[in-house]
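A single protein chain has been omitted; all remaining protein chains appear in their positions.
Then we have chain A:
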């Protein structure tokens, strides 16, 4: 009997770096740039070694100008390159918002396909790291609302590599959000417990070389029949912990791709369970959970046994000292699970 081949275990950081390495090797039109991305290898080490391997014309540092970074990426994409631009923190993407919304997202449509923006904008996002107001935000709803953008957020090294490869191959602009709390290990919201490294987690096994994870396909992380939990990013791990701790037989769905959304997987699950809890770190008002709740309500109304609940960040700027009062941890998610089961 053949033993299962042992795959290399990678952290999110290594998986993301590997994805760029693989694509730079395969396609010489792939270029990587951003603040401190070149010589230094990125403030999170995600691009370490790429400049040494591919040269300065393929991986380089940029001035501190988000609109410049994204603006030149749009120009490079129009020329025929495949830029992978990094915004150091998602919290700093706002100066580039015009280039993202008005240009990258609209270019194919407004030019009837004359010009396209085959680019990826990577940005570390999310809280749980005492990053406070400008190192913790989850701005995904600002992108999911924009026609022409695809928005992706992985929750583990296997997906991070496969999805980033898909994003780089994609011919449309992709917002690639990387939960920085997950860079070095999974995090279930139990901040008082020791950090577990990725090497202990099954999804840190990532094949060498090229493979892809399709954009627009959710993953069921835990099969269950009592309630559907829709989550993404760090909240996938929080939801899994909450399910274990409450003992409720929940089905945990990791959306992975917010736009396009895997509506089949969501509706099939809610049709089965009749209950739905949505979990995200981002603030609540007009957050992506609002969209998810509306989709489930419209498509699964007659199967629903209880109101759809959302567990989200509060509608405040992300605080520093009150990190764990703000962050939607397993206890809050667990309460919502119990509440939805009581209905």
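In the analysis below, contacts are C-beta pairs under 8 Å (C-beta built on N, C-alpha and C of every residue); 3 or more make two chains touch, one makes a residue touch a chain; residues count from 1.
Please note the rule applied: contacts and distances are computed from a predicted model.
Participant: Assign the chain not included in the display its UniProt protein name, restricting the answer to "2-oxoisovalerate dehydrogenase subunit alpha", "Molybdopterin oxidoredutase membrane subunit", "Multicomponent Na+:H+ antiporter subunit A" or "1,2-phenylacetyl-CoA epoxidase subunit A".
Facilitator: "2-oxoisovalerate dehydrogenase subunit alpha"
Participant: One chain isn't shown here. Among A:78, A:196, A:271 or A:338, which residue touches it?
Facilitator: Among A:78, A:196, A:271 or A:338, only A:78 touches the chain that is not shown.
Participant: Who touches the missing chain here, A:42, A:148 or A:224?
Facilitator: Candidates A:42, A:148 or A:224; residue touching the omitted chain: A:148.
Participant: Determine which one of A:116, A:244 or A:297 touches the chain that has been left out.
Facilitator: A:116
Participant: Go through chain A and note every residue touching the omitted chain.
Facilitator: 31, 57-58, 62-63, 65, 67-68, 71-76, 78-81, 95, 98-99, 102-103, 106-116, 147-148, 150, 171-172, 216, 259-261, 263
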